[in-house]
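A single protein chain has been omitted; all remaining protein chains appear in their positions.
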Amino acid sequence: MQDAAGDGRAGETASGGPDPLSHPGTAKAALEAVLMVIDEPATEEELAAGLDLTVETVGSLLAELQREYNGYTVKAPDMDQASPAGFGSSPRGFELRNIAGGWRIYSRADYADIVGKYVLEGQTARLTQAALETLAVIAYRQPVSRARVSAIRGVNVDSVVRTLAQRGLIEDSGTDPESGAILYRTTSYFLERMGIGSVAELPQLSPHLPGLDGIAEFYDAEGL
Amino acid sequence: MQDAAGDGRAGETASGGPDPLSHPGTAKAALEAVLMVIDEPATEEELAAGLDLTVETVGSLLAELQREYNGYTVKAPDMDQASPAGFGSSPRGFELRNIAGGWRIYSRADYADIVGKYVLEGQTARLTQAALETLAVIAYRQPVSRARVSAIRGVNVDSVVRTLAQRGLIEDSGTDPESGAILYRTTSYFLERMGIGSVAELPQLSPHLPGLDGIAEFYDAEGL
Partner (left out) sequence: MAESKPGFEVRLANFTGPFDLLLGLIAKHQMDITEVAIATVTDEFIKYIRKLQELGGEWTLDEASEFLVIAATLLDLKAARLLPAGEVENDEDIALLEARDLLFARLLQYKAFKHVAGLLGETLHQEAQRFPRQVALEEHFAAMLPELVWKHTPEQFAALAGAALQPKAPRPTEVGLNHLHGGNVSVKEQAEIVGLRLQRESPLTFRAIISDAESTLVVVARFLALLELFREKAVSFDQLTPLADLAVHWTAGRRVWSAENLSDEFEEQL
């Protein structure tokens, strides 16, 4: 971080040709360049390997980029006061997010209406209530068979499960050794769409189950 | 341009909700949001239409963004001296390019070696089974939308379709007049690799397969 003040100058002299990445300014811009071409979230490890940097360095550069994109008016306390400009002060139109275990650039939500006019892909229809409920049961009970989801929802879920799989939100995760039933789990695409790093970040289910502490065990005992 | 100094503050207050684009800071960020996620280069006219701005305004905002991304150490002469930071001073890892009248953000050429190395890492010369099957479905059902291929394969095929397009095996062939979905077809490179002159030369599918027309209806009935 103490090198931040020098970034500006380093960037300029580097513009003539590739500079060794040992210089933080260059490394940051190179990281930014890589973020421009990835089409799925990239982990810090992948980025570090590709850029020939340590995971720690990549982690702090990513945090720095994220802060730059989000904008700030006062200089960060660890920035050299002599820095002529710092990096940006108003939020950019895009943001860098760490979700589903990886980093990726997104347009900022504020501009959804405008961006939506240009982007056709990824604009999926909203899920029906039945699909959401099925997705919720799978997310919290995974890996889980259709029969068990169906028992919890009280209806047959075959066609809803098919739709969720086609949408890429759930996938097969093998078969139950006892019953031979296909088990389903959520995908990393589901995490991406939820904007979370793992299913552990889903809201807790238990507060919604008042006084039902024994129920899960009860159902488990029933072999569902 | 005289408003540039206020951009920072405007951007922050706007973060709570969508601000009218009449403010140049917001318009610039919205433009940036669009540029960051569009796949095909967009003309100034297209951008102006979606952003509800004049072509002139879009043109000067594009020039401003381009300059920001390219970096500068001295403040531009037309920038208010009171501006605490301006926008960036070192070149970013990406650049805004105007190619054949269309604008898009690319990774900066200076980092092509690093980006190229990153892209090639882990790339294989072979198609995965999922990619092969998806290609087969597209070859026999073309022109076909991704949603339809997903329905047939029972999984989300978005990323596989991207890979196939990247490999030059399939291409965009317009949009479905009803759904507006992008339709895909195989390319002449695909024919070349298959060693055939046209898709008509693809072997007939096994006669005891249920009629393909029937399949189409079956899947259409699923509402996909």
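We just call them A and B in the order they show up, numbering each chain from 1.
The criterion applied here is as follows: contacts are C-beta pairs under 8 Å (C-beta built on N, C-alpha and C of every residue); 3 or more make two chains touch, one makes a residue touch a chain.
Keep in mind the model is a prediction, meaning the values are calculated, not measured.
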Residues of subunit B in contact with the chain not shown: 36-39, 104, 106-107, 112, 115-116, 119-120, 123-127, 132-134, 136-137, 139-141, 152-154, 162, 165-169, 193-196, 201-206, 209-210, 212, 215, 218
Residues in subunit A touching the chain absent from view: 35-37, 39, 94-95, 97, 104-109, 112, 115-116, 119, 121-124, 126-130, 132-133, 135-137, 139-140, 145-148, 150-156, 158, 176, 179-182, 192-195, 202-203, 205, 208-210, 212, 215, 218-219, 222-224
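Rule of thumb we're sticking to: only the chains that are shown with their structure count from here on.
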Complex contact set, residues of subunit B against subunit A: 7-12, 14-15, 17-19, 21, 25, 28-39, 42, 50-51, 71, 73, 75, 84-94, 105-108, 110-111, 113-115, 117-119, 121, 147, 150-151, 154-156, 158-159, 162, 180-182, 222, 224
